[in-house]
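Note that this complex is displayed minus one protein chain, with the remaining chains in position.
First chain written, first letter: the chains are A, B and C, and each begins at residue 1.
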Amino acid sequence: MALLSEEQSILKDQAKAWASEQAPVSAFREMRDSGVATGYAAPTWESMVEMGWTGILVPEAYGGADLGYLTFGVVLEELGRQLTASPLFASAYVSATALRLSTNTDAQATLFPRLVDGSVVATLAVDEGPHHNPSNLTTTATSDGGSITISGAKTFVPEALGATHFIVAATFSGDVGLFVVPADKAGVSRSALALMDSRGYGDVTFDGVQIDAAAHLTPSGSGADHLTAVLDFARTGLTAEMLGTGAQAFDMTLEYLQTRKQFGKVIGSFQALGHRAAELFSAMELARSCSEAALQAIDADADNVAEMASLAKAQVGEFLYTMSNQLIQIHGGIGMTDEFDAGLYLKRARVLDPLYGNRGFHRDRYARLLGF
Amino acid sequence: MALLSEEQSILKDQAKAWASEQAPVSAFREMRDSGVATGYAAPTWESMVEMGWTGILVPEAYGGADLGYLTFGVVLEELGRQLTASPLFASAYVSATALRLSTNTDAQATLFPRLVDGSVVATLAVDEGPHHNPSNLTTTATSDGGSITISGAKTFVPEALGATHFIVAATFSGDVGLFVVPADKAGVSRSALALMDSRGYGDVTFDGVQIDAAAHLTPSGSGADHLTAVLDFARTGLTAEMLGTGAQAFDMTLEYLQTRKQFGKVIGSFQALGHRAAELFSAMELARSCSEAALQAIDADADNVAEMASLAKAQVGEFLYTMSNQLIQIHGGIGMTDEFDAGLYLKRARVLDPLYGNRGFHRDRYARLLGF
Amino acid sequence: MADLEAFSQEVGAWIDANFPASLNGYEMGLEGEVSETQQADMELWRERLAEKGWGAPTWPVEYGGAGLTHPEAKVIGRELGKRGAFNPIPMLAGMGVTMVGPTVLEYGTDEQKTRHLPGIASGEIRWCLGLSEPNAGSDLASLATKADDQGDNFVLNGQKIWTSGADISQWCGALVRTDGQAKKHDGISFVMLPMDQDGVETRPIRLISGASPFCETYFNDAVAAKSDLLGDLNDGWNVIKRLLQHERQSQTNSRRPEPEDVETIQDTAKRYVGTNADGTLADADLRHRLVQNIMAQQAHSLTISRITAEAQGQVNVSAAASILKNSNTRVAQERAELTMEIMGTQGVGWEGHQFKRDELGHVRDWLFGKAMSIYGGSYEVQNNIISKNILGLPETTQKD
Partner (left out) sequence: MADLEAFSQEVGAWIDANFPASLNGYEMGLEGEVSETQQADMELWRERLAEKGWGAPTWPVEYGGAGLTHPEAKVIGRELGKRGAFNPIPMLAGMGVTMVGPTVLEYGTDEQKTRHLPGIASGEIRWCLGLSEPNAGSDLASLATKADDQGDNFVLNGQKIWTSGADISQWCGALVRTDGQAKKHDGISFVMLPMDQDGVETRPIRLISGASPFCETYFNDAVAAKSDLLGDLNDGWNVIKRLLQHERQSQTNSRRPEPEDVETIQDTAKRYVGTNADGTLADADLRHRLVQNIMAQQAHSLTISRITAEAQGQVNVSAAASILKNSNTRVAQERAELTMEIMGTQGVGWEGHQFKRDELGHVRDWLFGKAMSIYGGSYEVQNNIISKNILGLPETTQKD
C-alpha cells in the first residue's frame, strides 16, 4: 500500500472489517442465488450510506467529507476483495465525479446532498455496443431552447436496475454532453442485462426523453473533455476494486498452496508452483503501484491522469486476468465447482475487463498518448 | 522428424556425421577468430560440392539430383546444429530456387551446371534498408532494348563477399525483376558488413551496371510473383537451419541440466527448470512440425506455400528466440563467456530472425493472407 | 486396400438400408426437441448396430463385438460420417466402450468378459468410473476409499468425486484400497459394482459453468462381489494405468474435425470488431494475439499429422500425448479467452434475450474449458511427464 494518512488507515481497517463481516463473498453468493432484481442487497447499501462512504468525494459544502480518490480506492479495494455488490462505485464514485468535474453548480447543489444521503442512486450510461467506444456516440441530445431531448440506447449500464438517475453521455451540438436523466421520466425504459457476475446491469433506452436544460452537466467548456476525465477517473477507481479482487484471489491461492497436500507434500513446496506464486505476487505488487499512483495523480491534479488511468487499467487488468485463471488452475477440481468461490472471482474479473475499455483498448490508448 | 524416405535418411546421417566431424562449431569459431574475409572456410565449401549437396535442387538434366526441398531441409538442419558457415544456402538453395522458378531456360542452362560444380557462387540481393521490405524496392532495372542497366544499393546480402554472382531484385517497367549480375561487372562494388554472427554479409552497390537482357530471370509472367515465391522458398529453407540451431541449443541445455550440480543435485531435478525444459521441448516439436510441413508444401506444389512459409518463419523464429535466451540463462555464468559456445548460437539466432522478415513481419503477413 | 474398399461398400449399403431417415441431421448430445418417432428410431438403430456388433466393432463376436480390425472399424466410422449417421453406443455406454471394456478384455476373466462386455457393446449398460477423491487429485494413488474383505464380497466405504455420469449409470469401476499397510501404490485394487444398491449415493456437481455430468459418489457399505475384482488383488494400480492409456487413446481418436461451415475466429473477430480500410482487423492489439493463437492452432494440428505420419499411421500416443495435451489445452483455452474478448459485452452474458445462443454457449464452454488443464493429468503433471519420461530429467518431487 501507498503510505496512508491516519484517516485513510482507519477507513481501510473499517472497510476491511465491515466487508469481511457484514458483506463477505458468502453474502454476495446469497444475493446471487436469491435473484435480487437490483443486483445488490438493500441493507448493504444502507450501511454504506450510514458509514458515510457516499460522501467521500463530495465537497464539504454539500455534506460530504471530500477525502479524495486514494481514500475512495482504499474502500473499493476492500469491497473488491469480498465481491461486495452495491451501487457505491457507480453512484458515489463515478456519478459524484461527473458532478465534481461539472461546471453546473445548480446541479451540484441539487444532487450532491442526495448522493450523500443515498436518496439518489446515479449511474453513468455511456456504452452503446459490445465494445467501449466513447468517441463515437450515437445517442443524441438536442436542444429547442428551453428543454433538451435525449434519444438513444445504452447498454452495459452498471446498477441500471437500482438507479434513480442516469448520467447520459450524448452528442450535443457538435460536442458531447453529460445529462442527468431521472429514471422515472417518460420515455426512459430499462431491462435487466444478466451478465455472469450477477450484478444489476441493464440496457436503457431513451425515447425522446424531455429534460430540463439545467440537467446539462457541461453547460460551458468542452463536454468531450468532461466525459474523458470522468471516464479516466472511473477507470482509475475501478482498478482499485479489481486489485482487491485479484489480491483476494491471490490470498486464497496462497493459502491453498500452503495447506493442500499432494504426493505427501503441501503443493506450495513444488518449485514450479512456488515460482508461479512468486511471479503472481510480483505482478500484483507492480499492478498495485500503477493503481495507487493513478489515484494519487487524480488527487494531485496531475496533468498525466489519462496516461496513468490507461496504464493502471491495462496493468491491473492483466494481473487480474492471469490471477483469476491461476486461481482456478492451482485449486484444480475444487476450483471448477460452483460451490467454491473461485468461479465467482473469475466471472467478476472478466466482466470488469471490458468496463470502460479492456486491456487492449488501454494499451492502444496509452501508446497514442505517448505519441506512437 | 517427418517420415523420411530411405534416401533422405541416408543423407541426414551423412550430413550429421560430416558436420559434426568435419565442420563442427569449433571449426566455425576458428574461422571467426582467424577473420576469413568470405565468412566461410574454402575446404568446407569444397567438401559440400563434392558430396553433391549443391545439386539437391537442380534438375537432373542440368547435372543435379532434384531431390526436393524437404531433402535440402534435412541437410540444412544438420548444418544449423553446428553453425557450419558456407554459401550452400545462398547459392544452392536460394539462388537455385530463383533459377528453378525462372522462365528463362537459357539462364538455367548456363548457370545450373556451374551452381552444381561450385564454380558459381550466387546470392540473392533483396534488402535495401534495416527492415525487410521487398514490396518497396528502390533499386531499378531499365532496359534500352538490348541491354539492361541496374542501379541501386543493397544491404544484408548473405555471402556477398564470396559470391561470383548476385541475383538482384529491382523494379522493372512497372513490375519487379530478378537479374543475374556477375560480381566482377563494372559498377558493382561490395564491402563487408560485419554482423555479430561473423558470416560473409555485405553491402553491394550497383552503379549503372550494364548487363545482357538474357540475365533477366522473369522475361515472362509476373516478376513480383517470382520474387515472392523465391522469398517464400528461402524463408522455408531458413527455418530448417534455424530449427537445427535451436535443436542443438536445446540439446546443449538438456545435457547441462542433466550434469550440472547445484545444492547437491543436478539442476534438471529442480522442478522449475524441469518444467521449463518441458516447455522448450514442446515448443521445439511444434516448431518442427511447421518447418517440415512448409518444406513438404513446396515439394507438393501446394497452393498455401506463402501461408506455410510465414507460419514456419514466425513459429521457428519464436522458438529459436526463446531457446537462445534460455541457453544462456540456464548455463548461467559459463554461458556468458565467449569461450563457451552459447553466445555463438545466440548471436546467430538474432541475425537469422530479420533475414527475409522477422517474427512480427510474418505474423502480420500471415494474418493478411488469412484475410484479417 | 481392395478388401477395405469392398468392405466400405458393404458397410455403406447396410447403413443406407438401416439408418432411420428420421435421424438424419440429428446430433447426439445436443439439446433440443426429440420427436417420439426419433426416440423410437434411435432405439431401433441402436438395436440394429448392436446386432451387427458395431457398437464395439473390434471386440470379439462372442462378447458383442464384430471381430473387426482397427482399419475396418475406421471404415464404419467414416461411412457413418459420410451419411450424417452416427454410432450412439459409445455414448450410451458411458465409460464402457472406450475405457472399461478394453481393460476388461485385457485383465478380465472369461466369466467377467461374458458377463459385462455384451451389455456395453449393445449400449444397454452405462458405466461410470470412481477414481478421484477429494484428497487425491493429481496424486490419485493416495486414495482413501477402503474395501474390506467380507467373504464373497468387498464392502466399500469412502467418497469419490468427478464420477462422470454416476447418477445415470448402472455399473461402476472403482479404485479402492484393499491393503492399508502396503506402500500407497501397492495396496490398491480395481473392483466393479452395480450402482443400484443402498450403499451407493450420488450427488451431481454444479460447476462454474452450470450443470455438469459429474457427481460426487458416496460408498456407505457398498457391496462389490469378489468375482468383480478386475485383475489381481492389490494390482489395481497397473489396471488403472492401462485404463488411463485407453482414455488418452480415445481422446486422441475422438477428435472430430471441425465442420467447414463453422465461422473462423478471424471472421468472428471481423464481425464484432470491424476492419480498417485495408481489411485488417480494427483492433491491432487483438489482431496480434489472435494471429498467434491461430498459428499455435496450426502448429498443433501439423504436429498431430506429423506424429501420425512418423508412426506410419499407427498413432503411438504415449510418447507425444503429454505434449499434445498441453498444446491443445493452451490453444483452446486461449482461443476461448480471445473469443470472449472479441464478443465484448456480448461475450460475458449469463442468460437473457439480449444474447444469441452461441454467445451464451461460448461463456459456458469457456468456463468448462478451464478443466482442460486440470483433468486427465493436469498441465503440471504433463510437464512432469515430459521432463521425466521424455527428457530423462530426474524428478525429485514426485513418485509415479
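We adopt the following convention: a residue touches a chain if its C-beta (ideal position, glycine included) is under 8 Å from a C-beta of that chain, and two chains touch if they have at least 3 such contacts.
All of these numbers come straight from a predicted model, not from anything done at the bench.
Chemist: Thinking of the whole complex, not just what is shown, which of A:Ala214, A:Leu254 or A:Ile334 touches the missing chain?
Modeler: A:Leu254
Chemist: Thinking of the whole complex, not just what is shown, which of A:Asn133, A:Thr228 or A:Ser289 touches the missing chain?
Modeler: For the chain that is not drawn, the touching residue is A:Ser289.
Chemist: Out of A:Gly39, A:Gly177, A:Gly268 or A:Gly357, which is the one that touches the chain we can't see?
Modeler: Candidates A:Gly39, A:Gly177, A:Gly268 or A:Gly357; residue touching the omitted chain: A:Gly268.
Chemist: Spell out, residue by residue, where the missing chain touches chain C.
Modeler: The missing chain touches chain C at positions 284-285, 287-288, 396-397.
Chemist: Need a quick check: the contact residues on chain A for the chain that isn't drawn.
Modeler: 1-3, 254, 257-258, 265-266, 268-271, 274-275, 277-279, 281-282, 285-290, 292-293, 311, 314-315, 363-364, 366-368, 370-372
Chemist: Could you list which residues of chain B touch the chain missing from the display?
Modeler: 127, 129-132, 155-156, 191-198, 203, 261-265, 269-273, 325, 328-329, 332-339, 342-343, 346-347, 350-351, 353-354, 358-361, 363-364
Keep this in mind: only the chains that are shown with their structure count from here on.
Chemist: Using CA atom averages as chain centres, what separation in Å is found between chain A and chain C?
Modeler: Taking the average C-alpha coordinate of chain A and of chain C, the gap between them is 41 Å.
Chemist: Cα centroid separation between chain A and chain B, in whole Å?
Modeler: 53
Chemist: Can you list every residue of chain B that touches 2 or more other chains, as numbers and ranges?
Modeler: 270-271, 274-275
Chemist: Enumerate the residues of chain C that touch no fewer than two other chains.
Modeler: 380, 383, 397
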